[in-house]
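Before we start, here is the structure in question, set down as structure tokens.
Left out: one protein chain. Kept in place: all the others.
Entry: chain A
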């Protein structure tokens, strides 16, 4: 069992090359009405050149965090530093931070070229250079032909790219994007995700991206900060967030997850033995949980193993199939445990063995590494 524990990852960043912190929040509090804190005791470092995504449900304080960075809102407490100097109280127009708005906020009375030249005009860049840079940035976003059109004459995806170009043209230290793809349809959204990601890599810019779409966060980011109730629940690389959620909220919010309530019966290092209503589950955790505490055990539907494995996996669930949903490339089964708890199982269509008709009895296995012990508490205000 000790072997399992050694395969757990090192603490995040311990061996990573030292990164330069571009921007940092420390102990930032924000309240609009003086009573409820929308952002609470926020500590956040943004590294030079990274793509950081703030992910969380609506109302969790992501936009507010971004607004404080852009200078449209001021924190009630705490400090925000950019390049080592405090930017609290610095007006937005002096911050030199680019922003892509959710509705794009392209000025309707200006042509695309005028929109793009606007930040340069405000900085006193001469006409010739302005034109050259507008031309360059239009090439970068691959829309050289729309310079003389009005924003309203562009499609949603084109407007999106122009908004992006306008946020990049003055070479800001930091680019903020608040749900920039929210208004696009699914196909275009996925296309733009790739495009934004490529731009980020090509130009080496630092991006803080806000979304409530977890798959968007996972596909695009270097790091994801999961927000809930004005606090960061977990900040880590996408695979860490997905595979090793820090608490029940993150486990629930990112992807599908089965969660069983149980009592800790024993532990050895990172490994725990949890009694979930009669079923004993072996699971790992980064923190040690006291024997007798109530915890959650989380395991992903897609990690289910069908065949009886050799050597045997520790966690075997005997279930009765109650519902079968065909989803093309995979099957989704709703299964009932002997104690009445319901779990979801996701199996590839190819690996399928038997027909899993509703009512039939079967067994599934989960590796101990795929089961996580989580505290029932999440960070709240």
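One rule holds in what follows: a residue touches a chain if its C-beta (ideal position, glycine included) is under 8 Å from a C-beta of that chain, and two chains touch if they have at least 3 such contacts; residues count from 1.
Everything that follows uses one rule, which is that contacts and distances are computed from a predicted model.
Engineer: Can you match the unshown chain of the complex to its UniProt protein name from these: "Electron transfer flavoprotein subunit beta", "Anti-sigma regulatory factor", "ABC transporter permease" or "succinate dehydrogenase"?
Structural biologist: In UniProt, the chain excluded from the picture bears the name "ABC transporter permease".
Engineer: Pick out which of A:130, A:166 or A:270 touches the chain that's been left out of the picture.
Structural biologist: Final answer for the missing-chain contact: A:166.
Engineer: Looking at A:34, A:91, A:311 or A:340, which makes contact with the chain not pictured?
Structural biologist: Answering carefully, the residue with contact to the hidden chain is A:91.
Engineer: Considering the entire assembly, which residues of chain A contact the chain that has been omitted?
Structural biologist: Residues of chain A in touch with the missing chain: 70-72, 91-99, 101-103, 105, 107-109, 118-119, 121-123, 150, 166, 170.
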